[in-house]
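With one protein chain withheld, the remaining protein chains of the complex are depicted in position.
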Amino acid sequence: MGRSESVPSGEPDRPEVPEQRSGEDPYLQVRDLRVRFDTEDGLVRAVDGVSFSVERGRTLGIVGESGSGKSVTSLAILGLHNAKRATISGEISVGGRQLVGLPEEEVRRLRGRDMAMIFQDPLSALHPYYTVGRQIAEAYRVHHPKAGKREARNRAVDMLGRVGIPQPGKRYEQYPHEFSGGMRQRAMIAMALVNDPDLVIADEPTTALDVTVQAQILDLLADLQAEFHSAIILITHDLGVVSQVADDVLVMYGGRAVERGSVAQVLRRPQHPYTWGLLSSVPSLHGDADADLVPIKGNPPSLINLPSGCAFHPRCRYAGRNGDRSRTVVPELRSAGEAGHLVACHLPADERTRLYQQDIAQVGVAR
Amino acid sequence: MTEALLTVRGLTKHFPVRDGFRASGAVRAVDGVDFDVRPGETLGLVGESGCGKTTTGRMLVRLLEPTAGSIEFAGRDITHARRRELRPLRQDLQIIFQDPYASLNPRHTVGRIVAMPLQVNRITPPGGIKKRVQELLELVGLNPEHYNRYPHEFSGGQRQRIGIARALALRPKLIVADEPVSALDVSIQAQVINLLRELQRDLDLAFVFIAHDLAVIRHFCHRVAVMYLGKIVEIGDRDDIYERPQHPYTRALLSAVPDVTQTDSSGRIRLVGDVPTPLNPPSGCRFRTRCWKAQERCATDEPALVPRDGGVQAVACHFPGPDGQDSDGGTR
């Protein structure tokens, strides 16, 4: 991760980030983010020192299982955690503004205008008693107080049309329950994009949808990104979705980042045993259907009682190869060889490559 | 060929929709479904939400009462059998549920949960119920010592194993598995699929495996039936369905699955729109509203599920097979 000073808020910034591929500044920069919850059962370290950045026009896929901290990260960026229950530290800079520690009121102003969220379940995100169009128009007027009713309405109808809803003028007047699942998800995307946000966070946006509709929505997101040039964070457990839509991937495990890089790097030349495990355990439409899948043994860790050292070591096939290091030392995210490809694993790079070729490349989808 | 264990003919379930007191129509959730399952065979039912696959599964274990059609299990008609008549058959016919949280009684210990089918049917296995339950727990890869624990102390994957142990308690011949892995994390999914495959092989179980995930079905099933809006549109052996799909819907479904090995999504079939409501399905072929091959005939004649070339693969389509020279629609 680039070591640059924190950016003074409001000022145009040019931090040094050596791994950036393009000359453009990353719109979102997250550094050493930590989110903790104090619960009845103990302190939950939901996110434990995660850093990443997303540029405008690019999509970062955050992949992980339940409890990996991927959704908590996104809620922290949007400032949606209850300050009474969550302790957030680290840096989150959106368009050069430092969000951690910003008053609630200011974060709220940014939310919806500069950054927006697409949820997994559109039915719970849309209010059942108002028409879909009115909700989108309201979302517009909140951040455009000078806009008249008519202007907001036109904008909402325009957005409904742009996300591919037929007869947007008629649909404007309808209630969420009159929309089908796919249409609802489109409507929520329209609502998220109505203020031209520069950062869109989509948390499992297609998990509740059927495959044929999922394909439509993923296409739509890609088209809209090309049009609006926004930065997108796509949170998902589905590696196939990431492979299809994302430019970069961040793999999370137990609240920490274990691997980061471009889609080609992480999905084609994965370096972390957890990523290997994910890839070889996914059933695929290709390859030998009669062969057994290769699952990751054991269960996801408890965030209250995270395994010492590398959190993945109890489930890792190769944990014993470094003596005690996997159990005692938390591995740092370090360069995995190629530019921009980072991995947090104690295994030496050449051994990792050898193991991957030997054990993983032949099985499952990694083939 | 061996005799079918389960024979389903014209199975139909309509849920009446009431408008005040008057019945104003019906949701045609399942509308005339035919299939057979032979002993030790796994049949996958795949389709999108609202296609009727779950309703079909519930009718097979008689959690729902069929509106029409027949279910014959081990040579006996169980379509409308009463609880007492069903009792001897219950032992042979079990179900595994989707939600590992809702499917276990939170107030019961694991031992009680797994023993429930034995107790309900007043069966005392040799060696006692406890011994049998511990054998079952071991069989599904759980520690038999955890007999006295409660479901909330287990993770999702472990809970699903408990549900599987419960379904195995009566040594069934056929298990209906309703989305058994879709609520689990990716790494756990593979564990459970492998476990089910092993059990299937070792205990010679027949399965009706319901899922929306085509890749999961492919790794588990010998035969696959693709459902759309309450009907089977294509049925056949696994390789037929996955390598040589004939129905446009099957082809679109296979094409829509995002695959890790492919970053390029061009050349895929993209369906437009959503699945129509089963309250008022389209006339003729139900898929015609989203089909790029649809012709006038599709709106009037309903295609029957007919075997192709005398084989086992059957398709309900007027224009099956790959797109001809004249049609290039569908791909974008």
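Should a chain be cited, it is by its letter among A and B, assigned in written order, with residues numbered from 1 in that chain.
Here is the rule we use: contacts are C-beta pairs under 8 Å (C-beta built on N, C-alpha and C of every residue); 3 or more make two chains touch, one makes a residue touch a chain.
One rule holds for everything that comes next: contacts and distances are computed from a predicted model.
Participant: Given the choices "Aspartyl/glutamyl-tRNA(Asn/Gln) amidotransferase subunit B", "Sarcosine oxidase subunit gamma", "Na(+)-translocating NADH-quinone reductase subunit B" or "ABC transporter permease", state the protein name listed in UniProt for the chain not shown.
Facilitator: Of the names offered in "Aspartyl/glutamyl-tRNA(Asn/Gln) amidotransferase subunit B", "Sarcosine oxidase subunit gamma", "Na(+)-translocating NADH-quinone reductase subunit B" or "ABC transporter permease", the one UniProt assigns to the missing chain is "ABC transporter permease".
Participant: Would you mind spotting which of B:T7, B:T42, B:Q98 or B:Q313 touches the chain that isn't drawn?
Facilitator: Among B:T7, B:T42, B:Q98 or B:Q313, only B:Q98 touches the chain that is not shown.
Participant: Specify the residue from the set B:T42, B:T56 or B:Q158 that touches the hidden chain.
Facilitator: Hidden-chain contact among the options goes to B:Q158.
Participant: Who touches the missing chain here, B:R9, B:R38 or B:H108?
Facilitator: For the chain that is not drawn, the touching residue is B:H108.
Participant: Among B:L11, B:L43, B:I71 or B:L142, which residue is in contact with the omitted chain in the full complex?
Facilitator: B:L142
Participant: In the complete assembly, which of A:V200, A:V294 or A:C310 touches the absent chain?
Facilitator: Looking across A:V200, A:V294 or A:C310, the contact with the absent chain belongs to A:V294.
Participant: To test your reading of the contact rule: which positions on chain B touch the chain that is missing from view?
Facilitator: 58, 61-63, 83, 86-87, 90, 94-95, 97-99, 102-109, 113, 116-117, 119-121, 125-127, 132, 135-136, 138-143, 146, 148-150, 152-155, 157-158, 161, 163, 166, 170, 191, 194-195, 198-199, 202-203
Here is the rule we use: only the chains that are shown with their structure count from here on.
Participant: Within the complex, which stretch of chain A touches chain B?
Facilitator: 65-66, 180-183, 210-216, 218-219, 237-244, 263-264, 267, 277-279, 281-286, 289, 292-297, 299-300, 315, 365, 367
Participant: Which chain B residues qualify as touching chain A in the complex?
Facilitator: 48-49, 155-158, 185-191, 193-194, 197, 212-216, 218-219, 238, 242, 252-254, 256-263, 265, 268, 270-275, 290
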